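I'd like to ask you about the structure that follows.
A single protein chain has been omitted from the complex, and every remaining protein chain is retained in its original position.
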Amino acid sequence: MSIDLNACIGCNACVVACMAENNIPVVGKQQVMHEREMHWLRIDRYYEGSPEAPDMLFQPMLCQHCERAPCEIVCPVGATVHDEEGLNVMVYNRCVGTRFCSNNCPYKVRRFNYFAFAAEERRPAVARNPEVTVRARGVMEKCTFCLQRIAAARIDADAANRPVGAEEVQTACQAACPTQVFTFGNMAEGGQVVERKKSPLTYVVLDDQDTQPRVTYEARIRNDGSGAGA
Amino acid sequence: MTPFDPVALAGSNNPDMTDHVSGIALRSKAFRWGWIAIVLPAALTSVLIGSILYLFYAGVGIWGIDWPVAWGFAIINYVWWIAIASGGTFISALFFLTRSEWRNSINRIAESMTLFGAACAGIYPILHLGRPWLFYWLFPYPNTMGLWPQFRSPLLWDFFAILTYVISSVVFWYLGLLPDLATLRDRAPTRGKQVLYGVMALGFRGTSTQWRHYHALYGVLAAVMAPLVCSVHSIVGLDFAGAATVGWHSTMYPPFFIFGAFLSGFATVLLLIMPMRRLLRLERYITGRHLDVLGRLLLTSSLFVGYGYIMDAFNTYYGGEKAEITMYQERLFGYYAGIYWATILFNVLLPQLLWFAAVRLNQLVVALIAIGVIIGMWCERYTIVVVSLHRPRLPSAYGLYHGSIWDWLTLMGTVGFFVFGILLIVRLIPVISMFEMREILAPRRP
Amino acid sequence: MSRQWRGLDRLSRDPAFVARASAEFPQLAAALAAPRDRRGVLKLMAAGLALAGLGGCDDGAPGGVLIPPVLPPTDTVFSGNQMFATASVVGGYANGILVRHANGRPIKVEGNPLHPASLGGTSAIGQAEILGFYDPDRSRGLIRKGEPQAWSSLLTAVAAQREAIRQSHGQGFRVLTGSTTSPTLARQIAALKQVYPDMQWHRWEPVSRDAVRAGALLAYGQPVELVAKLGAVDLLLTIDSDLFDSAPGHLRFARDFAARRNPTRTDRMNRAYAIEPTPTLTGVAADHRFIAGPRDLARIVPALAAAVTGGEQPADMPAWFAPLVADLKATRGRSFIHAGPAQPAAVHALVHAMNEALGGRGQTYDLIASVEADPVDHAASLRGLIDDMNGGRVTTLLIIDSNPVFTAPGFGEALGRVAVSMTLTDGPTETGAKTTWNLPARHGFEDWSDARAYDGTVTLLQPQARPLYDGISPHYLLALFAGPEEVNSRDVVRQTHGLNEQQWHDALATGLVAGTRTAPSDVALKPVQPAVPMPAAGDVTLLIRPDPHLLDGRYANNAWLQELPRPLTKLTWDNPLLVSPAIAERLKLTNGDQVTVANGGVGVTLPAWIMPGQAPDCVVALLGFGRSDVGMVGQGVGFDVYPLTAGRGPVSLHKADGRAVLASTEHHDPLFEDAGDYVHHGTPPHSRQIRPSSANQRSNRRNTTASLAGRLPGA
Partner (left out) sequence: MPAIFSPEANLTAKLGLIGLAGLLLGGMGWWWLWPRTEYVRHNHWFVEQKVPFSHQHHVSGLGIDCRFCHMTVETAATAGMPPTYTCMTCHSQIWTNAAMLAPVRESLANNTPLIWRRVTDLPDYVYFNHKIHIAKGVGCESCHGTMQDMPLTQKARTLTMGFCLDCHRDPAPNLRPPEAIYNTEWHRTADTPSPAVLAQLYHVGDRKLTDCSICHR
């Protein structure tokens, strides 16, 4: 996945789309005060400069699906593993909840069900997406790159004996984003994602951790008139 | 009481010692108001059981842990208790190998401290799980899912380390108890106690072959226990060193944790033998020499730990990594700075008073220093666990942590359970290892 | 080493900082002391169930059931997800959406790539519609004065009303709706006007666009609307604008603007300036963001208009004024200026004049006849209704999809004097509690309707599921008031557009009726020089703005939107008063301190939150919270600031005692001397290298920055 920070206007449409697609529970004000909100995708906002007139920067932060994932090494029961397609898969039914993976993640994108948030939510069961497991209490969860959409595309492709197309899978955040910030695809087949990752603005967050994340960002450029703009 | 007291005061001899010590275990009243002393620990133990039941019922959310700081009191208490337990093994196993005579009288109480310290530590890895009823998935048993635990995880090494440590320290403690149980069996006043101690003594009659096997086995076990406790506690250190979290992944942690075990172990032993000595009138066998030696050991391990803190700071600043330095500054001057400076005060500065012999013999000051060290060690674990987690690499994930009421109740509960255990030991088995004392006491002059 | 500003409170480094730092993050200590509330009880009950199901793994015993349909599905063999087009109507304007169905029920909202206002994108509110549809707090039955009634009683009541109104030729009959672009609704109300000539149709939107309409009237004599084509804009100037978050067509504008922001994806990167009192999404997206309170804007905008149209250079202007005017003039025909609805009408008129002067008409934007059905000044319309109600001239009042008791101070009392009043809303509202009849409305996913997009394209709303609770649609109710026969809303909508079978099918498939874009109008600019009113004097200026996610309070019961961290403050479940750093310094405020803000006689006490980048004299109150009658999620969340909208006097702000705990998902010092470590940013390739974030010593990252600079295209 490649995220274009120049296009991101911070409108939060992707965050709600992610909650709708992946049955993410709402935790209520008390638990948000207790720092236990469950969003898999958060828009980090950094101020830079003076408090009177700071420069403001948005950065969507989600699981980076690192190739050398610090979370996979420390899980004692192997509840988070790397699959052949490069996804960092979180197996909810295997997780016993030691939370070491969240401590070891430099991006802090893993969320934990301290209580049975999904069970307590006043949302009828029919309102949930049947393609995604509803997580129980004591289980860690994180962005899965909409694994249910990847699985559907993979099953259709395998049944037709063809590889999954480059742009065949669209994640929920990519689909909802009004300014097309997210570019996701099967890099083995080339396509838009590979183009975006070749752009000179591409960088990796916390690359000194050498986690080799699958999510790269394109640096935000401010056109102060000196550029090739007007 | 002078630092040069003999290991046992003049005039102490075997028969008196045996009568006195076995009397404590056999007579109904251990000491005058013995029953009242057991009420508070029993209450705290029931608090522990209550908070554990509510924890299983409501979930880990009742504790104060939250999103960036996913580990809290459970892991702090676990490391703190296992350090106290490991301290006991050092005395009973390490100093057995060095043939130091002063160890004989306090060996039994140190070994019991290990037992109950490990018991308190052992429950936490299961309590802190999100789904504790699945803890057995950490065990590599052949299951219908065809899945094995993930062997690269420090938590799994922890699981094996604690398991072996608990089993081996129970065996070592029980083995050290056999001859004394035989003595008690022979002196038991009532039929009931006779059968009880008889069964527990496993038919030990003190024949020369039995003694030969016994000493061989005890020596081997001690030789095994000494390195085992170092490896167990360094694995506990690897829990943190194995992670890439800010402030944890430094190679110094395993030895640093063993220094911590030295320190908290000696402090706890001091805290146990001083009141016991007075209440059970064992001044003859636990003399000034013991206090002096333990005081000096406390001082040396405090210097070890002090070196550890300095190296921690040096690694951070020498390493020059931005996130590490930010976290370290937060540790020194941030929201939790008070806890860090308490660690330095209690673990390093206060024990320096032990340089003076007068201080080492003044039981009140030594007790205060020991309590200080115990609190200091807890604060050190708090700094390691919480302060490192609350300042991760991405500033958008900074967070705070406050222990909830259930955290404190569980902690107090385990302290109560520990003291309850020690009092039980004092009540049921001889507090001093009689057969080892006989080796150093002279026979009674006719 | 330059003093790194770690946080707003840390600036002074005074010894009391540690105490105040704990004051800065008060929420955790208070959270622990909070009593066992409703949530706690639910938790215990649910946890009990969780403990009962101790297994956690598969025990081999088959459980659960299989329920096949009675009749086989008619269309092709059912193979999982299907999509049906409809629209999410916000503030009357439609954003086309597709709703994905799984197992025959609506599950997820996606954008409609064919719809001009969406192009596949959705807003946060559009995505959250699905939770509104399944909201268990939706009103389920007909209620008359608090008691549930049978449906037949409604038919008889409406029949009686019809007779009474016919006698008085509609004298006391009033219909109040929000702003609507629905051709069917307009047609039905026009039909009602034929039957009852003296009835009146009032409109009221608390988040009013009156200024935009009045500005267009001033400039062009008729209420034209704006269709921006940001694809052709090289230079965008936004004045306190909602171009990207709530203006009609904001998704499309954001898409076109963002398409030209990445220098490697477009050959000509556009440039954006923003002048605003409080940070908005357009401000953050802008290259240059200038801060000007309403008092400064009242001085700057006329000067800007004079400079752009007339050419003379006014004197005491901020430093950035001259280069801005020069840049605007340099990009004639490729620049566009946009002002937000909160600016007075005169500013809009001046902006229209500037746009015309810069030759943007036809290139960077078009003007079209008003998309809103029968545009009228909402504030005047509501004031007239309230006066009539107080004068006893209103006998029958029908309120559709609006909540005036909460959003319009003074409406509640006037409502008492109306004989028969009916409210049609899909959830419990303060108005529904006060009117004689409280009718349950069908959700947007449950019935037929239509609306128009920002460029006039007619968008059809088709039902996604059978109604969960028996409710009625506005079209059914209006038809009921016109004549006795009950009408099917599908037929009503279809009659409005008169499409044949094939056109109707295509319209439903694509979600819009092809070719209904409103043609650009060629109305001429009236040469007029409106005077921009200077806001009331006083050391503090109060700005009242809609909450980015709850808008006017309509979505207060939507848990996703309540818990969604606001784009700039990262706050959830609360609407503190946003104060500028200068005011916070003056009143010694930290985040969460209680303050009392008074507008004329009316005062509200609420916590304060420091908003960096806000004009020094401005405080912002956010609407949409503090609703009393809304449903379990929104009950008692936040503070009601609507009373402040009625105040006319000077604004006063002073510190009250006590602190409140605010749930923010950001718990750190938000301010950095250089956030380059985390968010790489720089200036365009022209200066041959991404300006590496300066001062910090990222020795181990030297290679990546150098490699970044090295691989730039030959700019």
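A, B and C label the chains in the order they appear, each numbered from 1.
Everything that follows uses one rule, which is that a residue touches a chain if its C-beta (ideal position, glycine included) is under 8 Å from a C-beta of that chain, and two chains touch if they have at least 3 such contacts.
Keep in mind it's a predicted model, so treat the numbers as computed, not measured.
Chemist: Which of the chains on display does the removed chain touch in the whole complex?
Modeler: A, B, C
Chemist: Pick from B:F4, B:Y141 or B:Y318: which residue touches the chain that isn't shown?
Modeler: B:Y141
Chemist: For the full complex, which residue in B:N14, B:S46 or B:Q194 touches the chain that was left out?
Modeler: B:Q194
Chemist: Across the whole complex, list the residues on chain B that are touched by the chain not included here.
Modeler: On the chain B side, contact with the omitted chain comes from 141-147, 185-186, 194-195, 198, 203.
Chemist: Quickly run down the residues of chain A that touch the omitted chain.
Modeler: Touch with the absent chain occurs at residues 81, 83-85, 87, 89, 91-94, 131-133, 144, 147-148, 150-151, 154-155, 158-159, 161.
Chemist: Footprint of the hidden chain on chain C, which residues?
Modeler: 57-72, 77-80
In this section, only the chains that are shown with their structure count from here on.
Chemist: Quick check for you: compute each chain's CA centroid and the global CA centroid, then name the chain with the smallest gap between them.
Modeler: The most central chain, going by mean C-alpha position, is A.
Chemist: Please state whether A-B or B-C has more C-beta contact pairs across its interface.
Modeler: Looking at contacts between chains, A-B has the larger number.
Chemist: Please report how many Å separate the Cα centroid of chain A from that of chain C, as a whole number.
Modeler: Roughly 26 Å separates the two chain centres.
Chemist: Return the distance between the CA-based centres of chain A and chain B, expressed in whole Å.
Modeler: Computed value for the inter-centroid distance: 44 Å.
Chemist: Give the residues of chain A touching no fewer than two other chains, as numbers and ranges.
Modeler: Residue numbers touching two or more other chains: 31, 34-35, 37, 42, 44-46, 59, 115-116, 136-137, 205-206, 208.
Chemist: What residues in chain C touch two or more of the other chains?
Modeler: Only 28, 43, 47, 50, 56-57, 666-667, 672, 675, 678, 698, 700 qualify.
Chemist: Show me the residue ranges of chain B that touch chain C in the complex, using the header's touch definition.
Modeler: 56-59, 61, 64, 131, 133-134, 145, 320-322, 335, 337, 394-396, 398-402, 404-405
Chemist: Chain B touches which residues of chain A in the complex?
Modeler: The contact residues of chain A facing chain B are 31, 34-37, 42, 44-46, 59, 61, 70, 73-78, 94-100, 102-104, 106-108, 111-116, 136-140, 205-206, 208-209.
Chemist: Would you pull the chain A residues touching chain C in the complex into a rising list?
Modeler: Residues in contact with chain C: 4-7, 9-13, 15-17, 19-21, 26-35, 37, 39, 42-59, 93, 115-116, 119-124, 126-131, 136-137, 152, 172, 175-181, 199-201, 203-208, 217-230.
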